[in-house]
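What follows is a single structure, and I will ask about it in a moment.
For this view, one protein chain was removed and the others were kept in their places.
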């Protein structure tokens, strides 16, 4: 068991910051000490195996990305990051836990699929990982599986209001899953877009020869997101289930979430870095087929409609509670399946490596406070998904997942620079960050330091999660 | 310098809880240690001067009551608690810091008054104390004083929209104070009731022979609070000043605050225990003159109108951010100034001793989580009023203001029981709490333990506050 | 050609009232004259064939009931009023025009069905009638039919968000119908309840042995109406189609409509007498199977939830624009199909005879003004559905559909009293109205007078309607 002391840094949590040393004993945090680590005359720094000097830097709980899709099968291909490449890239970027999605497509058995996902991930991950379970076309067997999975530490279930015959659940099916969640305490995650609406517009656009990537965005208007968000909220109101809306991108959807929250409902929302920085006009509308790089759903929203500023505001006002990536990368040869028909472009953007940095840039530009940054990327994800205490906090007994972040460092994002995801392009090419992930520890082991990856596939363990600790 | 170890307890902060020991060295927290306090083979528990066993109990940062009025002159008399009696009672109840109000009445000089309040408090307080400054009838000198007082650690200024010729500032005066606050970073606190409206209704009621204490409540309808709250919010929107609305009691006022917050404004609200538990019908409407005990402003609200549940909800949804007491006690012989004319009853309720307990009962009944309790009574008050790091947190370097709270204890509130405030009645007579303040430390000194008050007048020091740490 | 003079009455329209005589020449209004009918020295009263003395009474345009279902096939039976019995009852109650629904069930051809409905009504109606077209499971042929039907004077199309496989259209299908309406100017009418949600709850209740009529109401919660209303509004916002929500009963659905209207959308709502007077507790919850009398959808709402007062308020504020009956009567032997399973009870209440009276009672009780009464029952229905000028107004050239209403008369509703509908019970048994329909003219013919029905089947003609005249 290695002992480590991180000295001289500023420990930041969601309510404030303090100059303190962090003592790690084996895989866990042992203590938060005064700078200098002298306690009652005992100089603990002399006794440790290794000292990490964090002077002038921030010491924060490792990032938790609660929304990733490694190796996800989609439209005849697979997301290009394996659990190994994806978690390695995550570690590079200061993320020490992911919560990925085990997928039960329509017609499949949930528990069988759950096991299949375990098999994929086992022994591959560089950092710790948990699972949400995707349930499609909710059936009685699905409801039974929900109880069993909660016992397994899978306490959140994602449903889809889009993708008919593949992932979609009818409203009545959603209702039954929500009733189960209200009963067993699980959290319902919702892909809130009106699938029937969108499918119809897609058909019309394609029939009309409007096949460029831009039309992916056009086919999924904000109204279709707002509508589904409202519908999910009403179903949650009726069933008393807690609801977590994934990848919120429309300001009107935020307004629905805010209203539900003011009304006392346990309704939450996540946004993603792409909705904070990228737009329909600038990225999806890029010349030729280049826009395909940024085809994801919900889509990038129109700059002219003013969604982006509102997303940042919602992060400040806590109308949105956290930022995940919805990491679902595809290479350009995969994206090219949709040449001539935007609806065949695999949906997804790869960001798992850059989330911590991209959000930190919001601290630099004054969009969010330093404390809110930590809350958004680590504390709330841990609480929301039942890991707090073990993850998301620097306190005795917690896993020693720690990031030393240098506000005087610099990070240039892009291929040939920071890029470690298994993608042949970067959706974030050219982004510059006024800060740097210096050192990353996962359960006490240094996995990134000095520009080197020091971790290994298989270090990461499955995280059995409790029920959400964020409910009121 | 005494060293103290609090062992075996559950340390609770606003995001979660952890089993940990707390080491105190002199006046400050030294470290948060693993249970057992063995670090790298060193058993720290052997080296300390005293050990406090908190097994099975909660260890939390000392309560901060951000709204008290010790010895406040009002209507020809004075609030009955001195800084000594009031802070002693506070300590008994687990509150280790108060922020009182230095009062500049219309026509007085702010800085002179500020000095006068320092003189009253100096050497008298059992626990630490800070000051907000009340500014009445804002004048150019007031604006100048704001800059000087911020430099002195008085970073919040309370204005009144009621009490003409005594405390009220006109809207244009409020505007100038807000402009100054937007400039120097101070926080504007607002008594938000429409004074002209209320004064007129009071006159009508008294002329009509409606003079019982109940009519105090009737004379201050929710509309007069909602209106003033909205007005203050609009002035804050225009000036870009942060705004903190005190003693919110009407659900419609909460709705105004919630809307402003969803809109991205730095607008905050506090409520008080009386609005969570007491009502117009049950208390103010008590037979004869007994209702006088609960005459305070904003008034107790009507049960029939449904405000109370909404106050609890707003605490859950963070539409209200903290709970203070507005402690302003008067004895019954003082209250009797208003026999035959409710408008002459000194306004105020004494609660400084019971806030921590009364809010804990909300944890017992499931209204709020344990973490939210700590946030409401200590963490957010510290952040809101620029003390976090020193106060409001258990972390190395913070003041060792600590409460050991026993969830298996019991507290019966009332005269001859827990009552230590200088009042001849208790507004909370008969309230039973399923928990107990066992031990209280103020800057490392045990001031309450084993049912004994072990502190002393003069232990408490003035807290120089920073600007609010809660702004977005 | 008969000439008729209605003398001495108070002519009421939606903006005011005037003492005036009404001259009818043949089937049309000829002129609005001064009381006494002397013009430039010519006494017109001497020249007419008949004089109707309306002294002390109101003279108003005949009622227009824009939502009836005569002989509608439903759940294996038919609504019990034929076009003959139903329109005769309507005439008795002061209604001179109905707009019924031609029904295309899923799988049927719209135009064929439209013709079938014409065949049913032809030669049977005692008063004039128009058709809306119901489109189920919208198909390309439906869209084509919409253009043809608009040309035929059928300018409104009703869609269903409930009743899967029978009437329901998917959201994408609704979208296409709305696009067509936005293009050709038709009005989309919507049955706004979430069918998938309701079907699931119905199954759960029945499985649980909760089969009494009360559970019909329980199975269709306000959330399922509010949700569908919001969804329809968003689809209308996207397509720019005008939207008319039928039989609104939930106050939260009204709030959605009000918000859309404040936002400038052409969104309208109708309520029905049952939602203004009857409740879940008092009627649906009647002992045994009696509640079946009041099984209709949307259902009677809970008194405790406070919908009813809000419906009246919405009529005052114009958040709802008109009152129709949704007349769809079934006899008790038909209702008994649902003994032991509320979901098999034919849905519908018969009110076509009483709407004018029931609304007038709202004038008596002060809920609405006299002018608003006329607006709700005649003027707005005419404008909304493209008949104004011919119907809904007393002006030269308009059809002489006129009601003489006596505010000093009295009407006792119920079997053996006023009841002329083909039902063996009255949903309104025991209601007393402080007013009376004295005389009714349809296109210049007296069809009701002196307590006698003087009309005949076949007098009524099909009304070819223009596009809505109510759009902004």
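The first chain written gets the first letter, and so on, giving A, B and C; residue counts start at 1 in each chain.
The rule is simple: a residue touches a chain if its C-beta (ideal position, glycine included) is under 8 Å from a C-beta of that chain, and two chains touch if they have at least 3 such contacts.
None of these values were measured; they are calculated from a predicted model.
Engineer: List the shown chains that the missing chain touches in the full complex.
Structural biologist: In the entire complex, chains touched by the missing one are B, C.
Engineer: Of B:68, B:142, B:176 or B:445, which residue touches the hidden chain?
Structural biologist: Result: among the candidates, B:176 touches the missing chain.
Engineer: Looking beyond the chains shown, say which of C:180, C:216, C:247 or C:261 touches the absent one.
Structural biologist: Touching the chain that is not displayed is residue C:261.
Engineer: Given the contact definition stated above, which residue among C:247, C:355, C:383 or C:419 touches the chain not shown here?
Structural biologist: C:383
Engineer: Sort through B:120, B:210, B:231 or B:459 and give me the one touching the missing partner chain.
Structural biologist: Only one of B:120, B:210, B:231 or B:459 touches the chain omitted from view, namely B:231.
Engineer: In the full complex, which residues of subunit B touch the absent chain?
Structural biologist: The list for subunit B reads 170-173, 175-176, 194, 196-197, 199-201, 221, 223-224, 226-227, 230-231, 234-235, 237-238.
Engineer: Of the residues in subunit C, which ones touch the absent chain?
Structural biologist: Where subunit C meets the chain not shown: residues 3, 11, 13-21, 23, 25, 30-35, 39-42, 44, 47-48, 255, 258, 261-262, 264, 313, 316-319, 368-369, 372, 379, 383, 388-389, 392-393, 395-398, 469, 472.
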